[in-house]
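For this view, one protein chain was removed and the others were kept in their places.
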Amino acid sequence: MTKQDQIATTEHRIVGTRPVRPDGADKVTGKAVYGADFYLPGMLRGAILRSPHAHARIVSIDTRKAEALAGVKAVATNADFPRVEMDEIDAGEAGINVDRAAQMCLARDKVFYEGQPVVAVAATSPEIATAALDLIEVRYEVLPHVIEIADAMRSDAPVLHDDLDAKGPSNIAARLDSSTGDAEAALATADVVATGRYTTQAVHQGYIEPQACVASVSGDGQAQLWCSSQGAFMVRSVVAAITGMNLADLRVTPLEIGGGFGGKTTVYLEPVATILSKKSGRPVKMVLSRDEVFRSTGPGPGAEIDIRLGATKDGILTAAIVDMRYQVGAFPGAGAGAGVMHALGGYRIEHKRVTGCDVVSNMPSTHAYRAPSAPQAEFAVECAIDDIARQLGMDPIALREKNAVRAGDTSFSGTPHGQIAFMETLAAAKGHDHYSAPLGPNQGRGIAAGWWVNHGGESTAMISIAEDGTAVVATGNPDIGGSRASMAMMAAEVLQIPMVKVRPIVADTASIGFSMLTGGSRTTFATGKAVSEAAAEVVEILKARAAMIWGVDASRVEWRDGEAHCLADGRDEAPLGIKEIASKASKTGGPISVEKSVYPHDAMPTYAVHICDVELDPETGHVGVTRYTAIQDVGRAVHPSYVEGQAQGGAVQGIGWALNEAYTFNKEGRVDNAGFLDYRMPVASDLPMIDTLLVEIPHPTHPFGVKGVGEVPIVPPLAAVANAVSAAAGMRMFDLPMTPARIHAALNAAG
Amino acid sequence: MSKQHIRATVNGDAVDFLCEPTTSLLNALRDELRLTGSKEGCGSGDCGACSVMLDDKLVCSCLVLAPEIDGRRVETIEGLAQDGQLHPLQRKFLEHGALQCGFCTPGVLVAAKALLERNVDPTEEETRYWLAGNLCRCTGYDKIIRAVLDTAAELRQERLPA
Partner (left out) sequence: MSYHSPTSVDQAVELLASRDDARPMSGGTDLLVQMRSGRLKPGAIVDIKGIDRAVGSRAQDGGFVIGAATPCTELLDDAALCAAWPGVVEAANLIGSVQVRNRATIGGNLCNASPAADSVPALIAAGARAVVAGPQGERIVAVEDLLAGPGWTTLGKGEFVLEFILPVREPGSADAYLRSIPRTEMDIAVVGAGINLSCDASGTITAARVALGAVAPTALLVPDAGAALIGSKLDEAALTAMGEAAKAACRPIDDKRGTIDYRIAMSAVYARRAAVIAYNRSRETL
């Protein structure tokens, strides 16, 4: 077995250790309550009738027979939603357009993809709800459909929406252009140029838990929702907007979330369940099937990317032209924006032009998927850099080191980069024993780098000290992969008490101040900052209470080893522990509790370099990953096991993206592989151990030096695997996924 | 449709419930018995989140009809810890951080226990193939495999004569 390494910096008592997570026992015993595990008395079950067509006009909907079926308590269509303005809700990486979100819950005049919801039913059992769907008559006028990017951009393509493109009706939803210098001229004088058209397919986040919720609307207009999402406040915002409620009337309680990866930063079921509950007067539970998840929730977009990259013979990148087209699905979703930002943002290139556009087509509307839109763009760039290195006979890491951005360089936003750690991450990769290990026959090694901007965002934390000196830490961020642990650890570190004395919870929307959703790699960074600052204020209160007990000035109290120490001259007081202070709280001023809201804007980008070895069976085109190492700049790893887990999970999602995962559509534009059998995510036997090396260059202005870690690890694998396969095959692979059939065909075409 | 009356033993307890003939064992466990530790990730036997033991055999409970368990024994994740004591696998999963979201974890634990009952010294490759029917999207499997192999090592140690 190989190792998990760490290049550590500062020392703490708790931060940087690996305690058992506070929510662990419930999660290994089956007690944890996820979206579908919640039940209420008198609860109905909802079901949804979906469009069988990829593109059609809804002519009529007749629900009378369904409503007459015994056990059916409510039927809903889009007409039950109050018509809303085209309001954007800021939900992090992908803003949510309320009107479009409503149409993805229940279609209005047209259906834009197979699987789009059309009618919803609530009944006394799932069987009756399903039976009722068969009684609903929807008449459609089927329209021509289009799926692929190139087809959707043709002048004679069926146009989905006539109001997207300012230049007149087309399927182009956005055009972006970012230029510096004269890229064409610089390319013409470059010593070497790498050229290619790279393609990737639409891929799903693949969270194992399908979306699920229970809605209960009271007669007075107040409502509650229990659901699995990446942000209860996001759910509240969108559901209230779609259903026309006051935000304070809707209380959203987050249940455990079974994976999201960006896919649960919007809602598909909750507004429907809410309307059904309102109409029936009873709680309504709705759960998606896996088939529905694939057909009706937002995957990550496919992309076509043309790149020309030029360099001098010394390996200085001088010019780049990148043009990207993102397949955003039925409505503008996760598009080229972040791709344009990220494509060349890791390198110093004097002359560059990056253009991008979002192309709508008749597939599910795309949504955020872990570092949304960056993996596609950086895949093309990192492959082209590999080609330059090969042309120059230069070590691919050395080439990147020559060109990598570093502190002081101008960032994409125009401000200079702070203490970014791309150079340190590259150096760590170059020094890793994997990089110099020998390869066997038919094996190839690829490396690729990647970066992600990371987000800050609003976070609230509340810390209450109980009478016995134990602490409750409440935040508004769902725990998607260990954040309760990191919050408790940071609080315990500041309070200087054992972690088992700190109990973290995820609060509902009525119990804590606003918190942006868990996404953008922001929670340990931003919410951790709120927790740290709240804990620091608690320490000040504890010192003041000790001062009061001792009758000294608060400035003469020091908090050390979880106890107040009296520094006042001539006083020889025994230290007061948190328990003693807390037990006297009622006599020293009352409850000890702090709520802290923060909105940091100083999130720093992080960098990753991945090394991938593959073995190719040249006769069949099969590729096996034989060794994989993820080297990542993490700022400070609060709980290294869960930081490593992020690097490993992101790497494997990227490996799946590179080798096998892709939406496929049939001639009618229907999803042809809406299940885990044919949407082929990696299984345990497909993989080696995923080694990690955490590079800890702390964030200079975060209390614990934390940087975002969750998203960047999915950026390098596409190119790392492609570069490895290309090395093994002796030819450049341009198209993902690199299935056995595709590799076999490429090898045969090359003779 | 008339409901069927099913009597079975679940985690050592005698249970009985009524269900439709088409109800899956998974739905019966969850909706009738409120044992919601077994999860539905796919409903088609492709993800393993609903893994349970049926008369000592590892199965996907979504691929068993509830009427089939009449008179038989079922063990679920809820039966893994005994008398409030975590099973060594549960303990090792926590120590290794072998779960992130935790949704696949019940199924993985049930499957891993079935492996170690057959083979207390599995290779990494055997472990990976045995668990190929349990999808995890968070961890990349690394820490899951380490936790299972580490548990196996501990169990072997315990079995050595003093």
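Residue numbering begins at 1 within each chain, and the chains themselves are lettered A and B in the order written.
Heads up, the rule we're going with is that a residue touches a chain if its C-beta (ideal position, glycine included) is under 8 Å from a C-beta of that chain, and two chains touch if they have at least 3 such contacts.
Everything quoted here is computed from the prediction, not taken from an experiment.
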Of A:Gly196, A:Pro575 or A:Pro740, the one touching the omitted chain in the full complex: A:Pro740
Selected from A:Asp87, A:Asp291, A:Glu401 or A:Glu537 as touching the chain missing from the view: A:Asp291
Sole residue of B:Leu33, B:Cys60, B:Leu116 or B:Ala147 that reaches the chain not shown, by the stated touch rule: B:Cys60
Contacts of chain A with the absent chain, listed as residue ranges: 291, 619-622, 624, 659-660, 664, 672-673, 676-678, 680, 682-683, 685-686, 739-741, 744-745, 748
Interface with the undisplayed chain - residues on chain B: 1, 4, 20-22, 24, 43-46, 48, 51, 57-60, 62-65, 67-68, 111, 114, 129-130, 132-134
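Assume only the chains that are shown with their structure count from here on.
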Intercentroid distance (Cα basis), chain B paired with chain A, Å: 28
Residues of chain A defined as touching chain B within the complex: 1, 18, 20-21, 23-25, 27-34, 36-37, 39, 127, 205-210, 256-261, 287, 289-290, 480-482, 639, 641-642, 644-646, 648-653, 675-677, 681-685, 687, 689-690
Complex contacts: residues of chain B adjacent to chain A: 1, 20, 30, 34-44, 46-47, 49, 76-78, 80-81, 86, 90, 93-97, 99-106, 109, 124-125, 127-129, 131-146, 149
